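Note that this complex is displayed minus one protein chain, with the remaining chains in position.
Coming up: chain A.
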Amino acid sequence: MTLEILAVDDSPTMRDVIRLALLPEGFDVHTAEDGVHGIEVLEGLQPDAIITDINMPRLDGFGFIDAVRGTDQHRTTPILVLTTEAAPQLKERARMAGATGWIVKPFDPAKLVKALHMVAG
């Protein structure tokens, strides 16, 4: 089964890295540049999982998760937070906002793939 993923990150490098990690594993990867863009993309997409950065312009990761969880359509879509901070309070905050799991950057592709499978089957 091909899993459809939306990756939201303001850094083109990170988007490339995510795409590079997931495409060979058979994921279908969509990307967005920030939270606002991510919400726009989600209007026509029902991904199996969403990966999002926290620090982004316009709408940050927390705001994005909030907005996603607020829709009926994406209320239960698994969301992984990409973060460079391993700080526990950040994980706590991500969880409060409704994130399903987290990946600490820098991630290696296998870990990302594993985490995606862990939340999205």
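The working rule: a contact is a pair of C-beta atoms (placed from the backbone, for glycine too) under 8 Å apart; a residue touches a chain by one contact, two chains touch by 3 or more; residues count from 1.
Throughout what follows, contacts and distances are computed from a predicted model.
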Original post:
UniProt protein name for the omitted subunit, picking from "Recombination protein RecR", "Acyl-CoA dehydrogenase family protein", "Chemotaxis protein CheA" or "Cation:proton antiporter"?
Top reply: "Chemotaxis protein CheA"
Original post:
What is the set of chain A residues that contact the non-displayed chain in the whole complex?
Top reply: 4, 10-14, 16-17, 20-21, 24, 30-33, 37, 40-41, 43-47, 53, 55-57, 69, 72-73, 75-79, 82, 84-87, 95, 98-102, 104-111, 114, 117-121
